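Note that one protein chain of the assembly has been removed; the remaining protein chains are unaltered in position.
Note that the chains take the letters A, B, C and D in the order they are written out, and that residue 1 is the start of every chain.
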Amino acid sequence: IGSPGGGGGSGPDGLVVIGYPESGIQLFRDYYSQSDGSEQILVPDGLRDGAMPGQVGNDMANVTGTAPAAGGPNQEAFNTLFQDEYGAAPGVFTSQSYDSVALLILANAAAGENSGAALKEQMRRIANPGGDEYGPENFVEAVEAAANGDDINFQGASSATNFDQNGDPASAAYAIWEFAGTDSSSTNTLETQSFEGSNPDGAGPSADSGPGGSDREISVGILLPETGDLASTGAPMIQAAQLPAMQVNDANPAGLTVNAQIEDTQTSPDAGVAAAQSLVSAGVPGVCGTASSGVNVPVSQQAFIPNEVVGCSPSSTALSVTNLDDNDYIFRTAPSDRLQGRVMAQVMSERLEASSVATLYVNNDYGQQLSERFTQVFQDSFDGEVYSQTAFNIGESSYSSVIETALSGPDN
Amino acid sequence: MSETESGPEADEFDSEAEIDATSSPDVSVEYPLQVDGLRKTFGGITAVDDATFQVENGTLTGLIGPNGAGKSTTFNLITGMIKPDAGTVTFNGDDITGMEPHAIANQGLVRTFQIARELEDMTVLENMMLAPKNQRGEKLWRSVTPGVRNGVIEQEEELLDRVWEVLEFFEIDHIAEEYAGNLSGGQRKLLEMARALLTDPDMLLLDEPFAGVNPSLEKRLLTHIHELREQGYTFLLVEHDMDLIMENCEHVIVLHQGRVLTEGTPEDIKSNEEVIEAYLGGNV
Amino acid sequence: MGIAETYSRGRRLAVDRPGALLLAVVGVLLLGDLLVGLATGQTTFSGVGSLVWDGLMRGLVIGLAGIGLSMTYSILNFANFAHGDYITAGAFSGWATTYVIAGLGRADIGALMLVGAGGSVFGGTLGIGVTGTPVAVLGGLVVAGAFAIVLSLGVDRFVFRPIRDEDGITLLITSIGVAFALRYMMQFVFGSGVRGTTAQPPALSVYFVDGAIRINMHDLTLAVVAGGLMLGVHLLLQRTKLGKAMRAMADNEDLARVTGIPTERVVRSVWIIGGGLTGVAGYMFVLWKGTLGFNDGWLLLLLIFAAVILGGIGSIYGAITGGLVIGLTASLSVLWIPSAFARAAAFLVMIVILLVKPSGLFSGRSTA
Amino acid sequence: MSSDATAATESTPDVEGAELLRVRGLDAGYGDLQILTDVDMDVYDGEYVTIVGPNGAGKSTLMKSVFGLTNHMGGTVTFEGEDITGLRPEDIIHEGVGYVPQNDNIFATLTVQENLEMGAYILDEVPQDALDVVFERFPILEERKQQKAGTMSGGQQQMLAMGRALMLDPSLLLLDEPSAGLAPDLVEEMFDKIDEINEAGTAVLMVEQNAKEALRRCDRGYVLANGENRYVDTGTALLNDEQVRRDFLGG
């Protein structure tokens, strides 16, 4: 397989790069100016941004990606919706954001009151199988049905949105994708792999019925990064998160309106907690957020769980979220990185046929855990060798030296 | 405002001595300050070159010399502001060469600056209160610990009384609450000297204390200095005003190109050929 | 005799300057480690070469941007924390120009003027680069310099001049205010996303002992522009009275005024030269690294401070040398320590040098 | 005392010549703090005028005010008939006024030579003859040409400051305590030099604490106290005035 790039003959066959577009642009630019692009590069969801090749100024043909598939039958419907409203292709985690808010609205409609304690009981009832199936394109009808107390099963844009015991997605699908070139702003999905847990229909406590109710205002919070490290990822997520509210407010099903309050985490735990507190003060029963696990954990612990507010993160994939002692208030529509790490190892080994790999990961919860999980599976199950795992910090003006490290021979 | 003569007695200062580690001037040493072979060069310029002299106890000794003779540098060397290249400074029998300025000041050797340096954003009173040595409250824990602080307060009261005495002595009590930054040049010189005195030194080094001081004020200042000298303080004085030196000093040291050219009584100096040539310029 | 002298000199050094000696020992150890690495093939020559080249490039950017900071620091006597945002502002103005020239008719003018905010236009798609769109790059470069000049003069007029008589710390604090206002204003206008600004520049591989070092056109452009400007400033300050007037002002502003030096004019010249270089540095920085974000200048600022202090405030040679030292340190440090510490290493070098030689490497040889 | 002052300003000087500097009703200070109140002062062409007064009287403030360095609060300053109130120092220099401040009067980090060159900054070229004249007057400056001015002794610095102000051959020279800190021979020499300069046609306005000597040599003297004019007369007259002697000259 491909000869190593700039740094002599001992480099790895493949690279795993885990990060966000924010610093990914610089990282890949530096990579392409240092290497002839002969390494196989694998990236996860965080870097799935169709604009990357344009921003990097390279078609990035040697990059393959994995991502929680917006595998739901309703991916296309959501894409259209987003495209129509904003005139742009949806970005990373947008479908998860949409689903998160949609579920919170549905649960709220079913609960008939703006109360977190009531909301959490309804989450699985409207999301997991049992009842009529709805998706983004007929979301308004779903709300109406929920308000009428009907049993519904929301099929999301990102997945079937069935919650397991932990409030995580019960099943997940992963897409293998590649960039579509410098002029495109989307990515091409090559293949989708499904991982169904032992219980794909989900499990966990749930109310038997929903009282429902009409002619009321549903309150929902959106707590995502508008500024800070994840600002660029956050912006389209917020847009997507606003869509369900707009849909309801335009159609007014059963006299319902949605009041969506947006707060900014600034990608910082502290600001995130403060923002969450402001949502709590406003009496919001359920919040779509937060984006990164580093913020999600403190926000859940400090604001959501004690104040009995349902948190449903669209993109915090770290393992630590699963382990929270959450009294069943914390959900997410993005699958845990346990799965993605596995998928990545498999793709790296079987599809890209690389046996020696180095990882470059963004220095936070997400990057670190995914890199470790990948390494573990790649070495244990696929007999691969990981030369080095190198962390990089967000916001550097040059990544030449980390790339140099990653491209050099095995660590010793 | 003009009655001057009621300066405090020496023992008035001493009565506060319990708060000071060292007390009144030590009479036992005949020559408290001894400078031996002092040398300092800056780049190519030798500012002080093998200077050797001593200052007798209880005298007002003048240190004169042309501009650039090395007087200020000598002061800086003695007081530890700069470190000598060679030579020793002995004070009250202790070798103080190369010690930190604050340590030297604590030994009882205190200086004033040629260009008066006041703590401008502090009032005259605060300036003065700063000076006394070994104040209890300079230990942080004493100042903040309830109970222990009472001792600090007590001492502050005592110090304040003493500060007022000295301020009155120098006739600057009317500006006691003024910010030092608002004082005129002459008032600053007075404050500087008063403050130095409060550290309860054995010996004072005065660098041109009268430069820029109005003649009437100069006269009064000199009266103070003489009074203090009679109380046993020793002074080393840098000054260019020859009349002043002649009239007031018991002993004069002449520095020239960093060396001691000669020394002696004012009369000796005045008639010394070398001095006339190097310094006085023939018109005395 | 010779040996004895060397020995005694060495001993004196050890006594007088233990810090310097320690530094020397550490330096030797690091060098030894590197040589062992090279000898055993752990480290490749070409790898080290690449790092050196990368460090040089960073150093040039830092040095170029540092000249302006150093000049204002010594003459106006304050550390301008807004300097980093002048860099960003210069870069944005310049790149907006480049985008407009390169993309006119091919994309929406608004998107071009906002430098492709939100991913609306890509520099790569427009084929921007020294070879691809030389006119656009040149235009951008000029506008970047000009805009930074206007900006720094404007800020000086309304912010710094009214309080010029205050002490340096007052001005420093004020400049932090300017930095905040500028930076987040740029975020407000241009958005917070990082954008790629250039197409991949043509590159050549230079063979070096055991591998290749890749050098691209933008590296070379940076080297030429930075070198040229540094030479230009040098000549300007040597050949005109301005250099001396600047030093006189840095020394004693009141007296300079009394002496008849038109201080306001000198200050203006300083802002013009410093601002211009800063804007150009910002533009070149972005051309070289290929991305642009509203935080770029601020993130660079501490390194620039390190460089300026390292070199001795007020000395343009100091700023350049300091820049190179800092750039090389940040880049080469990965040979010994984890890359996460690269920036930390640069700061550490600054602190250490400050302690060993508080007035900087080139102290006393200020400006010109 | 106010009558004294009024009388004073009306008295004509002995020196022939046009009026060079004319200060009328000057109020000035720092920030909001007023130091000078209604000060009048004249210097005629080629005249030698001395200002004496206690510390803090506002002598230096007056000098600075003439040079546009204080907060102007009222009154006018004219030079050669032209109103220079509120002009910038660099313009005043162009008018032909030189100024040696009391403190901080050299560029400490520049060499002696460079300090002198700065004195002629407003000219296109450093006038070599002026430089030679200065070196002739103060030989130590030539010796120490390359030394950093800040490392010179106090007296040497004073000479350098004088030298710098002379580089432009001004028609009025403001000197703030030129003899402070000088050795006796140099004091004498300095006064001689000032006489020389004055005789060569430069008018001198000088502040001095060495009051007797200064008054002895000058054409006219002003006594300033508390920011106000107190006395003005010829130097010798002031020296002989009992009141002045007692209050301001230390008997």
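Note that in this section contacts are C-beta pairs under 8 Å (C-beta built on N, C-alpha and C of every residue); 3 or more make two chains touch, one makes a residue touch a chain.
The rule is short, and it goes like this: contacts and distances are computed from a predicted model.
According to UniProt, the chain absent from the figure is "Branched-chain amino acid transport system permease protein", selected among "Branched-chain amino acid transport system permease protein", "2-oxoacid oxidoreductase (ferredoxin)", "Tryptophan synthase beta chain" or "Succinate dehydrogenase/fumarate reductase iron-sulfur subunit". In the complete complex, the residue from B:90, B:143 or B:216 that touches the missing chain is B:143.
The chain that is not drawn here is touched, among residues A:47, A:160, A:173 or A:280, by A:280.
One of A:59, A:144 or A:264 touches the chain omitted from the figure, and that residue is A:264.
Considering C:91, C:114 or C:316, the position touching the chain not shown turns out to be C:114 (whole complex). Chain A residues in contact with the hidden partner, per the touch definition given at the top, are 86, 117, 226-227, 229, 235, 239, 242, 246, 249, 259-261, 263-264, 266, 268-270, 273-275, 277-278, 280-283, 293-294, 297-298, 300-302, 306-308, 318, 320, 323-325, 362-365, 367-369, 391, 393-394.
Although one chain is not shown, part of chain C still touches it, namely residues 78-79, 110-111, 114, 117-118, 120, 159, 162-163, 166, 168-170, 172-174, 176-185, 187-192, 302, 305-306, 309, 338, 340-341, 343-344, 347-348, 350-351, 354-355, 358.
For chain B, the residues touching the chain absent from view are 1, 79, 81, 100-103, 105-106, 110-111, 113, 117-123, 125-126, 129-131, 133, 135-140, 143-144, 149, 152-153, 156-157, 160-161, 164, 173-179, 181-182, 195-196, 199.
One rule holds for everything that comes next: only the chains that are shown with their structure count from here on.
Inter-chain contacts peak for the pair A-C, counting C-beta pairs in contact.
Greatest Cα centroid separation from chain C: this falls to B. In this view the innermost chain, defined by its CA centroid being closest to the centroid of all protein CA atoms, is C.
With centres set at the average Cα position, the gap from chain B to chain C is 50 Å. Inter-chain spacing, taken between the CA centroids of chain B and chain D, is 31 Å. Chains touching one another, given as pairs, are A-C, B-D, C-D. For chain A in complex with chain C, the touching residues are 6-8, 21-23, 25-26, 29-30, 32-34, 51, 53-58, 182-183, 185, 227, 231-232, 235, 363, 390-393, 395-398, 400-402, 404-405, 408, 412. Put simply, chain B touches chain D in their complex at residues 42-43, 45, 64-69, 72, 114-115, 183-187, 208, 211-219, 240-242, 279-284. The part of chain D that touches chain C in the complex is made up of residues 67, 69, 88-90, 93-94, 99, 101, 104-110, 114, 117-119, 121-122, 164, 168.
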